[in-house]
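Omission of a single protein chain aside, the complex is shown with its protein chains in their original locations.
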Amino acid sequence: MQPLQKSYLALSDISKSFVGIPVLRNVNFDVRSGEVHALLGENGAGKSTLIKIMSGLFTPDSGIISVETKETRFTSTADAMRRGITTVYQELLLFPELSVAENILLGHSPRHAWGGIDWRGVHARARDLLDQLDSTDLDVSIKVRELSVAQRQRVEIAKALSYNARVLIMDEPTASLAQGDVRRLMSIVKNLRSRGVGIIYVSHRMPEIFALADRVTVLRDGQIIGTEPAHAVNEARLVTMMVGRPIETVFPKSEPIFGETTLEVHNLSSGSLVKDVSFSLRRGEILGVAGLVGSGRTELAHALFGLAPATAGTIDLKGTRVTIRTPSQARDLGIAYVPEDRGLQGLIKSMSVRENLSMAAFERNSKGIFIRFSYEKKRARNLIRRFNIKAKAGPNQPVGRLSGGNQQKVVLAKWLETNPEVLILDEPTRGIDVGAKAEIHRMIDELAKKGMSIILISSELPEVLGMSDRVLIMNNGRCTAIIDRENATPERIGAAMTVSQKAEAA
Amino acid sequence: MTATTDDTQAAPLPGKGNAFIRYAYRSYGQELTILCAILIMFVSVGLYSPRFLSFDNLNSIFAGNAYIAVAAIGMSMLIITGQIDVSVGALIGVLATISGTLAVSGYPVWLAWLMPVVIGMAINAVVGILVAYGRIPSIIATLGMLSVLKGGLVSVTGGAWISNLPPDFLLAQRVMLGVPFPILAMIVLTVFASVWLKYSALGRSLYAIGGNREAALAAGIRIQRRIVMVFTIHGAFAGLATILFATQLQVIQSTVPPNLELTIITAAVIGGVSVLGGTGTVIGSTLAAILFATIGSALIFTNVSAYWLRAVIGLLILITVLADMMRRRKVWG
Partner (left out) sequence: MASFAHIRSLTRHETILAMVVVFALVALSAQSDRFFTVANLLNQGRLMTEVGLVAVAMTFVIASGGIDLSVGSIMGLTAILIGVFWHNFGISLPVAAALAVGVGTLGGFVNGLIIARCGVPPLIATLGTLALYRGLAEGISQARSVGGYPDWFYLLGQGQINGLPTQLLVLFIFAITATIILSCTVWGRTVYAVGSNEIAARFSGLSVERSKLAIYTASGFAAAIAGVIFVSRVSTTRSDMGTGLELDAITAVVLGGTSIFGGKGTIVGTILGLILIQSLKNGLSLAGVRGDGTIVVIGAVLIVTILLSNIFSRDGFPEH
């Protein structure tokens, strides 16, 4: 630690709970001017809550926030921004129908003497801010909806700079960027640091963290595990801090017994994010799918499940050529898909556990068009027991009142009710606690042992490495490699995930 | 009134006419399309029946429908913010009756002109509060308001005619600076509203709220207050429209003008205000109001029954909305 350097923004003893569940406990965190402070933690560790407290969106239950050593409280995001604390969220908060310049300067545009917005001034100022970010190529007069994700992100950063940012919080800024854009972003970050901006850099990506960060803080289960100078730690140490134990022991993976081929995909294409993907899958096999966000992982699942039907290529199920145009067709063919966004895509939160459990398998719980209510309830009780779903009020409890892990078990149980041959899991453990995570990993292993074919999509490399028999790597819509378990190392997968595709860049 | 005079953005490279047209089309495509449609109608119907272009007919098209354009200005602001009001026709009916009653009861005419604006603002402020703070969707709140206003009006007045209006009350029949007053009012209000929407922070915040509510919240915009504000402004424009509407004839029928709300909403939507919120201009809605009036008049001049007018408007709404959906889908991929 360098006690001489003063923190611009400091949090001490911050705690925050939601509906009685503590999310942050006695957190101490600070950022100095002109440093990059990386914040690491698994999903659900409390990072986003911490960010929202620093950006003025949430108020902490207890603890002190100080700006330039003066104790303070933020009344709103606008208040935090006025004091130089700005945030670039992962889901970029822009107005698609407004111009780039206006998005950057909305709310504090230059004015004419008569009080009207000085549009020439707005454009000039926006131009200037973007130029400072080496983005001379970005036209300030076009609408934001016409921009790529990387360009939108630069608009967000320019917006932050327009508030004279002293602290810039960046939430997973490279999660959906291609490799070239990542390099560009990193040089922007370095440039900002040299101008004295303090940057809080939230990411899981080790190479970026070691290339950029001056200090690293690890958050786990709502508590700070440690803050270290970046040069004093290595990757293994950080991972251990994040997970809480060495990763090798975490995954229950049995020796696989493969059966015949169930799914064979040839040159599958769909939209702009699935191009010429081919692979096959056997009974009892777990195929991991790795790739950056935006690499086409989820889109591949959507193509297989009929949500975004394939535009080219073939799919064979147990030797029969099939066309899948809707999710109901996919389900009837024996494909199940546990989607990545549990709350939005997986569940109907206002409905009961019982209703959610029979949502995908009505034919089992109905006679003709009529629902067999008592059977449905019995079946739901059964599943609650089998999957160890903690629903205090039983089958009629609204799903929205369950914890994340239990919600995920409901989604999984719902789809296993359809007796699928092929089970696609998209981020099955995102945002759930360690205990439920282990349970779900055990279930996945058991299902594979019973002969199910499983596709496991995950952005957590340890999970992919720990659970899969083979790993398929998606990069910019293409499958760049399929690697066997024994050859799968973080380095090889990482390389395949990030190798730039020159042909595609054009 | 054409949309090409715009000093707000860095002018395209001088001498490059193509770039200028592309720019104009990109920024004001909808407005230019409507303008072309109006011109085509004038030329083609004028060739068929030259009387269509007579001063009297043009005056009845422009001056007789200016109140629709004025009301559509407020409606556009509302829709830009992501709200809607289906009670505006009933509101105008009520306000016209109040205005006319004041005028024949011996109150000064300025009061008869002022009260519709004040009462319109007050009523719509209440609606805005119900929507913003009572969390009632605007369609439901205004449907309810529609029946309150309509029922209230008819049960109080019985649909009677108000006649013997004092001559100096009839503002819409006057000519100012050589221009019929309604046309002048329409132009002034359109320009005023355009400037406000384009140059004021409040005006811009409407686009922000309609375009991305979550981002507007994160940008520190007080959404609830803005919604009450935009409903109140819309009420003011309804009041101004009422003045033009109530003072054009010697009599006022104290009923709700049929389908008026539909015509006003349609003018806003066809003028380029996206039904999903966040885009649009009031120049477009004013042009669209003129387009309807032209179509209505053209039906008469081409001996097509005016009873088809509403079907035409319905078709126009659907086509415009579908085109808007297609455009967005293409852009968002």
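Annotations
Chains: A and B, in written order; residue numbering restarts at 1 for each.
Rule of thumb we're sticking to: a residue touches a chain if its C-beta (ideal position, glycine included) is under 8 Å from a C-beta of that chain, and two chains touch if they have at least 3 such contacts.
Please read all numbers here as calculations on a predicted model, not as lab measurements.
Set against the missing chain, the residues A:194, A:320 or A:350 yield one that touches it, A:350. Although one chain is not drawn, the whole complex shows that of B:34, B:68, B:102 or B:145 it is B:145 that touches it. Seen across the whole complex, the unshown chain contacts chain A at 307, 326-328, 330-331, 337, 339, 343-352, 355, 359-360, 362, 366, 369-371, 392-394, 396-398, 400-401, 414.
Contact residues of chain B toward the unshown chain are 84, 86, 130, 134-137, 139-141, 143-155, 158, 259, 262, 265-266, 269, 275-276, 305, 307-315, 317-318, 321-322, 325, 329.
Operating definition for what follows: only the chains that are shown with their structure count from here on.
In this assembly, the C-alpha centroid of chain A lies 45 Å from the C-alpha centroid of chain B.
Of all residues in chain B, those touching chain A in their complex are 7-10, 195, 198-201, 204-205, 207-208, 211-212, 214-216, 218-221, 274, 278-279, 331-333. On the side of chain A, the complex with chain B involves touching residues 57, 76-79, 81, 89, 93-98, 102, 106-107, 109, 112, 115-117, 119-120, 123, 141, 145-146, 271-272.
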